[in-house]
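All protein chains of the complex are present and in place, except for one that has been dropped.
Take a look at subunit A:
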Amino acid sequence: MAEKFDNLEEHLEKFIENIRQLGIIVSDFQPSSQAGLNQKLNFMISGLQDIEKCRQQLHEINVPLEVFEYIDQGRNPQLYTKECLERALARNEQVKGKIDTLTKFKSLLVSELSKVFPEEMAKYKAIHGEDAPS
């Protein structure tokens, strides 16, 4: 998996560097630069072809749209990953807290019910087994 990304990254870096050099040629154009410009333009096309080839290897990769929003805002996309992990952990903790609370509630309820309705609770335990009260 990582090789595919490395391959794409390498092509993108080459493409960006070529574009940067193209920009430098164009920024102060001299007649003698025309041959170099033509070469760079064809490099750009071959670079696009290479990137196009990488697309076939990465068609199963899904990128969340929120990541694009981060990039469009000039923010580090790693912040999205960070926030996702923090959100996941927070939700995980919330759910664990609820489960723990309900477990304690169940235990308490069963013990209190056993005091008030001992016969019924004995039947309940007979049905559910001894797993109910902790």
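As a convention for this text, contacts are C-beta pairs under 8 Å (C-beta built on N, C-alpha and C of every residue); 3 or more make two chains touch, one makes a residue touch a chain; residues count from 1.
Throughout what follows, contacts and distances are computed from a predicted model.
Matching "Mediator of RNA polymerase II transcription subunit 19", "Gamma-secretase subunit PEN-2", "Vacuolar fusion protein MON1 homolog" or "VPS33B late endosome and lysosome associated" against the UniProt entry of the left-out chain gives the name "Mediator of RNA polymerase II transcription subunit 19".
Take subunit A: the residues that touch the chain left off the picture are 13, 16, 20, 23-24, 26-31, 34, 37-38, 41-42, 45-46, 48-49, 52, 65, 68-79, 81-82, 85-86, 88-89, 91-100, 102-103, 106-107, 109, 120, 123-124, 127-128, 131-132, 134.
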